[in-house]
Each structure stands twice: as structure tokens, then as C-alpha cells.
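Just one protein chain is left out here, and the rest sit where they should.
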Amino acid sequence: MAVAIKQPGLARGALGFIVGSAFGFGLVVALRAISGLEIFQTEQTGYPHLVVPAITGPLGFLVGLGAFDYWFRWAAGRPTIPEDHSQHGAKSWRDYFKFNTDHKVIGIQYIVTTFFFFLVGGLIAMLIRAELAQPGTQIVDPGVYNGLFSTHAAIMIFVFVIPVFAGIANYVLPLMIGAPDMAFPRLNALSFWMLPIAGILFLSSFLVPGGAFDAGWTGYAPLSTGAPLGQSFFNLGVQFAGASSVATALNFLVTIVTMRAPGMTFWRMPLLVWANLSTSLLVVAATPFIAGVQFMVLFDRVLHTNFFQAAFGGDVLSYQHIFWFYSHPAVYIMMLPGFGIISEVISTHARKPIFGYRLMALALIGIVVLSYTVWAHHMFVSGMFAWLRVPMMITTLLIAVPTGIKIFSWLATLFNSVLHLRSTAMLFALGFVTTFTIGGISGVMLGMVPIDIHVSDTYFIVAHIHFVLFGGSVFTIFAGIYHWFPKMTGRMYDEKLGRVHFYLTLVGMLGTFIPMHWVGMEGMPRRVADYAAQFGDWNLMISISSFLLGIAQLVFLYNMIVSWKWGPRATANPWRAKTIEWQVSSPPPIFNFDEIPRVVGGPYEFGVPGARHAIMGGEEAEVRKPEPAVVGAAGGGGGGSPGERGGP
Amino acid sequence: MESASVAVGQAEPHEHHGPPEAHQSSRIDRQTLGILLFIVTEAMLFGAFFASYFFLRVVSNEGPWPPEGFELPVAVAGVNTAILISSSFTVHWALEATRKGNRRGMQMGLMTTWLLGSTFLFIQINEYIHIGFSGRDGAFGSIFYGLTGLHGAHVLVGLLLLSFANIRAWRGHFGPKAKDHLGVEVPGIYWHFVDVMWIIVFTVVYIL
Partner (left out) sequence: MLALTVVGSVVLVQFDWFGDAASEEAPPIDTLFDVMVVLSTFVFSIVMVMFGYAIWKFRARPGDESDGAPIHGNTKLEIAWTVIPTIIVLFGAGYSWIVLDDIEARADDAMPLKVTAQQFKWTFEYPEADGLRSDELHVPVDRQLDVQLEALDVVHSFWVPEWRIKRDLVPAGEGGDEIDDEFVVTPNEEGTFSLVCTELCGLGHTTMRATVVVESQEEFDQWLDDQAQAEAGAGGGSSAAGGT
């Protein structure tokens, strides 16, 4: 036990958490005692003796876990010990619970953690739909209901969709650009470990006096500034999730700019790399806005400042402006990496170069630029400056153009292709094109002020965001997970179960979210625990479909767990893709490469005789006795090697 | 700070050899690009508070700004500004000295910078104590403490980084080679950012 406490790890992390919390608690008590204030302030927006430990406790945990060991040593001026790579790679499952600096381990940690939160968020969604199956209140009272949909959204957005993309890219991106690891491996590990903290803060708000935060994931002031204690946990959770996401984005940007393999010019980067480059640009410049605004709310709550208190000169609408200045780009933060995944999957399984590669990359950059100019379209009915509405409407509608370019280019990629539907990844990619088109179209309608005046804050909005976040982001996440599952685990998953998962998900998704358009337009507001009887039938159908959707995810879970443990061994390149990550073994060697590969062509040169993307290290020397798994795929531009099987 | 993880370790007779050295695909090194991007993030965090300032002062405020009854000690803050700006020159001096291999100059430069920064922070806290209003006093109090407090927190972080640089300088680290003085250069870049940000905060909050 004593040894476990001395070694960096979860045990020392737990101790750090206790010490940190005690320190925070003591600090508040001491300061309040000195200043002669009442020691335990328990107004519902107060509780400093709980809020401060909620900051210092997690920090103590990170220290205990070993996140800062190296930096402490560095700061103290002691000679840096030569890196022995003891924090690199995972030999047993236990290594996944340690502070690990290997981007592949971190990627897996990210993905598993975020899918855990996906299940939690999904269960909450099931509760919500159970309550809404019939008019009236049956299962939970309206107060709990408000907490449920708020935590559902916060969990899904901040600790599932945004970080799971970071997880997939963490695993794949350094391999793709021929880098041995991320630019800052320790920072990378630190970003991951802030994530479970954020998720646990969100969930633990259910346990505090007053219940979970219930002002929606948007947390509009002044509802949030006057809400019970749980809201402070939301504010803090967002800070941790935000810090995590900024640190990862910074890491991606530096990695992409400074660590590409020789020969990999910007115009030879796979589109997933482009997508993460643009996403990271958004994160770095936009996320501080939500950090800032949640700080202000926290100050209003705990320190009783007046940022949003109209009676004392505060400005209520400034919350919405600052919040959406982050949260609209956040929509693209949740979508652009998915675009990248879809490009990889479609090109590989259609055996064809991406149509209009450069325009695809430029469209991503176009979306990045435009997305900073559209935030106020969330505020058309908010009573903001009336003159801002028309300019924001125009920019909002224009953002459909680069998005449309991407859809059309994927379509064109399918023409004259050799389309393989045997991989579930491809099914999800094609399903995505359909559902995302619907979500995009309803988005264009929402961008028009007169229509938005009618449908904003109704179930039409709920339908739209689930079409783009579930039919969009989550479909791309599934596509990505299926696509790289063999690479990450070294095993093949069961395609039959994958297909079951896909079709159930598609049917459940359409059945759940299409009718929401109608109930919204006919007058059902969002975020209500009860509704007029006329919407009863539709809501029952929505609930039933959503349960189907929930069950479908169990199939996925089963498939993943069983295949990871017992699935047939995967070859290095089961999909015969061109990009570098497929040219190394599955799973990749601990340091990715023996020698950095050399990039000699574009990433999607399918069907171009003799073309290749990269020459792997050591390959030139051994060119006479090629290893079938590696060279067959990389070099076989024309025909591929006939012996390869595409899937189980 | 991070380069150790990939650069060293090849020679070790381990069961596995270390990773191959990454190809440097850009002229800028990782640490410098990292700190520049971090500064972008920090600038945007200030941006959020400046946005709030704009709304409170321009959009939803009528009448004078600062409101009646609030007075800012512009002269003291002006002197403080001069102190902080001069520390930008001393940190630059430290870096130049490091580049030239002048250890004494590096140590003195870093130490002076640290002392000037601490003086700034001390005067700032002193100003808070004597200013006569708190963050609870209207929107003006909130945003005044919000902006200057946010900046103060950045000074604190900057001082922390400079402390590390100081400690390492006295313990004999750093050298004239580009790779060896990143530990001075990177906190220096951050410190310049803190100074520039203060000029903006000072101009907006105290003067305009």
C-alpha cells in the first residue's frame, strides 16, 4: 500500500484528490474566518467550501497521478533524466489506467472513456424519452427533468462528441503524418486526464443540494446565475473539458505543422489531417470564450459580481453573445473531424481518389472562417440588436455552400468507383451522407429569420441538432471506430453484427428525430416535461423509436467488447488503404516506425498505375523480398494483391 | 521542455530502441509554436472579458463611465505600467545575454524581471485594497476586477514560469545554442504577451 502511494498512479491520485480537497476546504474556511464572514455560506448560489475543493481536488488528483512529475523536476532545476519511455506503450490493461504518454494508449483511453460517457448520456436520454412518452408527468418531476436534459446535453457535447474525435485523431493522426508521437506527449496525457474529471463533475452534480444543473447546456444567465449549487459544477466541468480540448488542439496544430514526414506537403496530407487542422484552429481561438463566460457566471454565483445582473448594471444578452461566439464554432468542432473520417472511409471503400481534394480542404478552411461570423443566428428572437439579424442570416446561409461542396464531392467520388459495402464503416459513411443532408437542409431553413422566429426553441430545433449531431457526428464516429478498429486492436470486428447495428441505428434515428420536426412546427416547445395532448401520438412513436436506438447501441457494445478480446486477427491493411497508418502492423509497433517514412505522392491515389503515397523506412533496401502485408497494399496501385481479403 | 522525450534515449540498451527522431517539417520549433498558439488562446480569453466590457460599458450603460462614485488611481497605475514595461526590456536583455553566453547577464536579467513583475503585482494588490470598491459594486466593479484580476492571474503564471527559469539559470542550465536557451525564450515570449496585454487593459480600463 505504502508503495502504491509513493508511485505515480491512481492510488496516489486518490490521495492527491483528498489532500487537494482538504486544502481547498481549509483555505475557504480559514479565509472566511479571518475576514469574519459566516464560515459555511449555504445560499444556493454560494457554497464556496464545496466549490473551491471541486477545483483543488481534481488538481490534487492530477498531481498525484503523476501528470506534473516531470515538470516539477524541470522547474526545480534538477537535471532531466533521460527519457526511458517507461510511460510509453501498454503491455496490460492496467497500463491504460496510468499516466501514459503514448499517443496510441491515450487514443484508446480517450475513446473508451468517451464511450462510457456516451452510454451514460444515452441512458439519461432514455429516461427523458420515457417521461415524454405520454403527456403528463409520470416518472420524474419537472425539476429533475430539467436536470436530466441539461446533463444529457452537457455530457454528450463536452465529454463525448468533442473528445472522442480528439481520441480517434490522437491514435491515427501521428501515424498518418509519419510522426513518432504527438509534439507534446505529456501535455497530451494531461489533456486526457482532465476529461474524466469534467465528466465526473457533471455527474456528481446530481448528488449536491438542489440537484443537477438544470439551466440547459446553454446555461443562459440570469437563470444559471441564480440556480442551485449544481450549476457551479457545470461551470467547473466546462473549464476542465475546455482546457483539455484547447491543450489537445494546440498539440495537434504543433504536431501537424512541425512533425510531418519528409515529402508530406500540405497538399499531400490526408483529409482527416486537414479536418483536424481546421478543427484545432477553431478550438484554440473559440474555446476561451466559453471558458471566460463560465468564469463570469461562476463569479456572479460565488463572488456575487454583477456581470449578468440587470438590476445592477449587468448585461443579460452579453452572456448569449459570448456563449454563442464559442458555441457556434463548437458545432463545427463537432463536425469537421467527422468530415475527415468520412473522406478517408469513402475514398478507401470506393477505391477512388477523393473528388476535388483541394476544394475539399479549402471548404474546411472556408467553414472555419465563416463559423466565426454566424454566432448570432442563435439569437434571432433574443431581442438583440435588430440590425444584426440580416447580416448573420446571410453568413449563416453562405456556410451551407462549403458544406454542400463536401457532400457533392463525396457523391462524385462514388461515381465510376468500385464500391464495397462489406464494411460497416462504409455503411455508416453512406448513412451519414443521407442524414447529414437532411440536417443541413433544416439548418438552412433555420438560418432564415422569419422561419426561425417561428421554430426557434421548439422541437424543430431538437430535431435539427440531433440530425447534425447524431445523424452527423455520431454516424461519423461510428464510421471511424469501425474503420480503425482493426488498426487499434489488431482484431477484426463482426461485420454481421455491425450491419445489424447500422440498420437498427438508422431506423431508430429516423423514427426518433423526423417526427420531432412536425411536433416542433405545430407548437411543442423544447425543454418541457409535459406537453399538450395533441402531440401525444407522435411522442409515443418518438419514444419507441428512441428505445430501439438505445438497444442498437448495445449491439455495438457487445460487438466491440467481444471482437476486441476474441475477434480474428487483423492484417496490417485489411481495407487496402493508402495512408501511412495502414502500412505499419496492426496494432502499430510501440514507436510507430523504425524509420520515418518518406511521402512521395497524394494520399488517395487509387487506380493510378504505379502511384504510391509513402515509402516506408527500410523498404527501399528490402525491395526485392517484399513483405506481402505491407508492400502489397502500398505498392499495388493498379491491382492490389489478389490474395488480400477485405474483411472477415 | 518536451523535446527530451523524442531526442534522447536512442543509445540506451533497452529491450526496445527509442522512437525515430521526428522529421522537422517546419522552420519553427515546437516549443515556440506551442507558446504562440497558447498566447492566441489567452488573447481570446481576454477577448471574452473585453466583449463583456464592451457590452457593459457601451451597450447597456447610460451616463458616465466609470459611474459616479468610482475613481481609478490612474497615476499609480501609470507608474505600475512603466514598471511592467521595463521588465519586458530586462527579459529581452536576459535572452540576449544567454545567446552571447554571458551567464551573469542572464541571471541578473531574469532576476530583475522577476523582481519587477513581483513589484507590479504587489502594487496591484495594494491598489485593490485601497481602491474603495469591490467586485460586487455594480457592473463597473465586476468588470474592473474581472479584467485586471484576469491580467493579475496571468502575471502570476508568468512569474511562476520566470521562477523556473531563474532557478535553472542559477543551477547552471541554459546555454548560447538555440536548443539550450528555449527555457529562457519561451517564458520570455509569454512575459512579453503579459506586458502587451497590460498596455491594452490599462488603456481600455483606466484611460479611455
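A and B label the chains in the order they appear, each numbered from 1.
Following the convention adopted for this analysis, a residue touches a chain if its C-beta (ideal position, glycine included) is under 8 Å from a C-beta of that chain, and two chains touch if they have at least 3 such contacts.
The shown structure was predicted, so the numbers you read here are calculated from the model rather than taken from an experiment.
Asks: Touching the absent chain in the whole complex: find that residue among A:238, A:438 or A:479.
Replies: Only one listed residue reaches the unshown chain, and that is A:438.
Asks: Please pick, from A:521, A:541, A:562 or A:590, the residue that touches the omitted chain in the full complex.
Replies: For the chain that is not drawn, the touching residue is A:521.
Asks: For the chain that's not shown, point to the residue among A:40, A:97 or A:385 touching it.
Replies: Here the residue in touch with the unshown chain is A:385.
Asks: Could you list which residues of chain A touch the chain missing from the display?
Replies: That gives, for chain A, the contact residues 142-143, 145-146, 214-216, 220, 222-223, 226, 310-317, 350-353, 355-359, 381-386, 389-390, 393-394, 397-398, 400-401, 404-405, 407-409, 411-412, 414-421, 430, 433-434, 437-438, 441, 444-445, 448-451, 453-454, 456-458, 518, 521-523, 525-530, 532, 576, 605-608, 637-640, 642, 644, 646.
Asks: Mind listing the chain B residues that contact the chain we can't see here?
Replies: 59-63
In the analysis below, only the chains that are shown with their structure count from here on.
Asks: What whole-number Å value describes the gap between the mean CA coordinates of chain A and chain B?
Replies: The answer is 31 Å.
Asks: Considering only the defined contacts, which chain B positions touch chain A in the complex?
Replies: Those residues of chain B that touch chain A are 1-2, 4-6, 8-9, 12, 14, 16-26, 28-30, 33-34, 37-38, 40-42, 44-45, 47-49, 51-52, 55-56, 59-61, 67, 135-136, 138-143, 145-146, 163-164, 167-168, 170-171, 173.
Asks: Under the touch definition given earlier, write down the residues of chain A that touch chain B in their complex.
Replies: Counting only chain A, the residues touching chain B are 71, 74-77, 80, 82-85, 101, 178-181, 183-187, 246, 250, 253-254, 257-262, 264, 284-289, 291-293, 296, 299-300, 303-307, 309-310, 312-315, 317-318, 321-322, 325, 590-596, 617.
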